[in-house]
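Missing here is one protein chain; the remaining ones are kept as they sit in the complex.
By letter and in written order, the chains are A and B; residue numbering begins at 1 in each of them.
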Amino acid sequence: MRTSKLWRITLLLAVLALIAGACTDSGGVPAECESDAFGCVEVGAGDPIEVGTLLVITGPNAFLGQDSQNGVVLAADYLDGTFDQVNGEIDGHVISFNHQDDGCSADGGQSGAQSLVSDTAIVAVIGTSCSSAALGVADKILSDRGIALISPSNTGPALTEPSQHQPFYLRTAHNDKLQGAAVANFAYNELGARTAATIHDGSPYADGLQQVFADRFVELGGEITVQDAIQVGDTDFTSVLTTVAANPPDVLYYPIFVAEGGLITQQARQTAGLENTTLIGSDGMLTQGFLDAAGEASIGMYLSGPDLSAFSGDAAFYAGAFKTAYAAQFGGEPGAAFHAHSYDAANMLFKAIEKVGIVDGDALYIPRTALKDALFETQGLVGITGTLNCNADGDCQSTATIGVYQVETPDSLPAAPVYSEVATLE
Amino acid sequence: MTAPATSSRRLRFERLPLRRIILISLSIAIVYGVVAGSAATLRMGTFTAADWRSLVINGIARGSVYALIAIGYTLVYGILFMINFAHGEVFMSGAYTAFFVAVAFGRSGYLNAHPLVSIGAILIVSMVTSTLVAVILERVAYRPLRGAPRLVPLITAIGASFFLQYTFRGLYGAQARAYPTINVLQGTWTIFGVEILRTQVIVVVAAILLWIALFTFVAKTRTGRSMRAVGEDREIAALMGINVDRTIVATFAIGGALAGAAGILYVFLFNQVIFTMGFFPGIKAFTAAVLGGIGSVTGAAMGGLLLGVLEAVGPNLFLTGVGVPSPNQLQPVVAFGILVLVLIFLPGGFLGAPEEKRA
Partner (left out) sequence: MRAALSRDNVRAGLIGGVTVLYLALVGMIERFQDRDVITDVIGLGTLLILIGLAGTGYMASRPPKPRPGRKPVTANPALIGLVAGTTAGVLAGAVILILELLISAGVDVRSVLASVTPGMLSTMEFGLGPVGGALILVGLGAALGAGAGALRLLSDQLRDTVTFTLTAVLLMSLMEPILSAVLDGLSLPDRWLYEGGGLTVLGAVLTVVAAGAGRWFWKEREPQRKEAVALLPADRRTLYRKLAVFAAVAFLVVLPWLVGSFISDVLGTVGLYVLLGLGLNIVVGYAGLLDLGYVAFFAVGAYATGVLTSPASYLVREEGQLFAEKGLTNFWVALPFVVLIAVIIGILIGAPVLRLRGDYLAIVTLGFGEIIRTLVLSDWLAPYLGGAQGLLNVPPPPPEALDLRAPQNVYYLILVFCGIAAFVAWRLSDSRIGRAWAAMREDESVAEAMGVSIIRYKLLAFAMGAGVGSLGGVFFAAKIGSIFPNSFGLLVSINVLSVIILGGLGSIPGVIVGSAVLVGLPELLREFAEFRLLIYGAILVAIMILRPEGLVPNKRRQRELHARDAEAELSVIVTDEATS
């Protein structure tokens, strides 16, 4: 009895001490954290602000995720206004990363997301690379823990369908609905094409994009001659091209990735019957890496993607300082198109942290729900991929300017698009 | 009374040729699918004779590359009875390393000024690299395991395959790269009135020459005879004064050199290198080796060609007519389906012994 009484007194004293501590400005937790459903991330004095990435950095799609990861790293670097390979700070706390692999698959997305949620210091996550890693997997796991997930390269429409959308999921990649339709408009109205064929590679990205294109093209009055597909990792696409050439279309649309895209481009030029067919690819191929892989064969073909020239200020920054820093830090040209989207995603995140972070002495508190709300409230943020305006379903390129570029030389990407369309999600 | 009844019923069940029924119906299904599909496709007339011709030529060209890689598999199998799963990476290492030589030549303009010398140099670099990788592979990953159960070297081979792939990714980077254009290889030649891409002609001719060289080597030289002897019976060969280790190294070296050459021929056709490029050709060459009868050099060549042609022609021929969407996506189904059919009727492949000497 006596001991228990002693315990109770000790406990009471301890509680009193805690309350007293909370009243002084050094030890307590801000009221915003108490009221936030998911609490705050507490960044102690001298601690870094930890940002997770969940991108594909192994396997055959590694070029895609590695490139996006580089974009995030550069954004943190430039946070202090210079590319010096030293990460910038927010409220005196330097940015640091926890890089995870999404494996470009549902199971990869799950283990990566689980790994990130187990680290309570993670403020938000930039990812995933592949829609399959996010859809119903990473988006759900992270949303359930109140961690915002901002994807630089998920373009699958399903992710932001209101029925599927997870509350903490956003993306700076444009929805395929915009791009596929824009390409179809371009092909039908500008090129005057009346027949088209499509090829996809079995990835949800390519399959979804070509379907949107085909639907829109038919809606405009065109005819789809062939919709065929290839296997990733294969190199000889002459059979599929012969299939296409058996009934030569005006346009061949293959929104796939660099390696297979390069091969198809080269082999299409050697296929009898496709001499008058216009080749079109999309942002999976809108990279110097693709031009390297396709070589001379790419001249004259069209590639769709974000219209960088529509925002002259940042386009200059992109072509100048950004590309230089990219080459200096990672060697060579960007390997995919989405480093720009991930750079924007990271900056959007940093802006939101600056907005909602509560400085308390040397510590910084970031309320999770407030951070998410701030991210969804992003309007008119000028990035290098366009102006970011997030809608309620997490599409931050709810209005995107899609450009179609024509390749003039395999040595560099075309600077200005030949066609540009401002598309808005309904 | 009941006991004999059950036993006879069981006997009848045992006699029930379930396996045979499945086998026959499967064969009929495949054959019917192939014949009906082909007939329907041909009746549709989507493809012209020229289309078919070009598909077959494409198939022969890629089949030649498979054949050269498959010979490497088959040589090693013939002597060690192991599947060298890392052989595809040996192939990749040569083509990828030679890429940098080609780029250097291309930049200085030497490549198109002296194409023959340059191609020779590129070929040598590729062959030497692949040979080195193959020999080191044997020394580090396989030699310590002579005499281990046969699945063990298969696993080290798989391990070595990952190791090599990611080593070259680390060394050279992750992106796909295109070889510089070699002007003499561009364009077409007209042979018997048919226009054929120069690269395809060169690849097929080179593959035939290499195959003849190898065949002569195995049949005529001392090392070749040692290789056959060691494959026949290692212990007896050792007793006959053959240096087993050296013979095995020689086998790996020859397989590696052929893979290096195949790498350059592959680059002629597809013009691209990436660190994963060895994996699929490796699997396909392995399939080709089995199709032809693993252990047989001639069989590997036949298997390679057949597989190449099947892959090129099969999906369009069998599937277009029956209205299957995206037929070319089903290429592995066609290729492996035919493999199963062949092995059901020829359990040892075309030229292999039906029963293995060592199971």
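One rule holds for everything that comes next: a residue touches a chain if its C-beta (ideal position, glycine included) is under 8 Å from a C-beta of that chain, and two chains touch if they have at least 3 such contacts.
What you see is a predicted model; the values in this text were computed from it and never measured.
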{"item": "Among B:I158, B:V205 or B:A219, residue touching the chain not depicted", "value": "B:I158"}
{"item": "Absent chain, residues of subunit A that touch it", "value": "48, 57-58, 62, 66, 98-101, 104-107, 110-112, 114-115, 117-118, 120, 132, 135-137, 140, 156, 158, 164, 200, 202-204, 206-208, 227, 229, 231, 331-332"}
{"item": "Sites on subunit B contacted by the missing partner chain, in the whole complex", "value": "14, 18-19, 22-23, 26-27, 77, 83, 100, 103, 140-141, 144-149, 151-156, 158-167, 169-174, 234-235, 238-245, 283, 286-287, 290, 294, 324-326, 329-333, 335-337, 339-340, 343-344, 347-349, 355-356, 359"}
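Going forward, only the chains that are shown with their structure count from here on.
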{"item": "Whole-Å separation of chain centres (CA-atom averages), subunit A against subunit B", "value": "39"}
{"item": "Residues on subunit B engaged by subunit A in the complex (per definition of touch)", "value": "46-48, 50-51, 54-55, 58, 62, 169, 173-178, 181, 197, 266, 269-272, 274, 276-277, 279-281, 311-313, 315-316, 320, 325-329, 331-332"}
{"item": "Partner subunit B, residues of subunit A touching it in the complex", "value": "60, 62-63, 66, 202, 227-231, 233-240, 242-243, 245-247, 258-259, 262-263, 266, 270-272, 289, 292-296, 331-332, 335"}
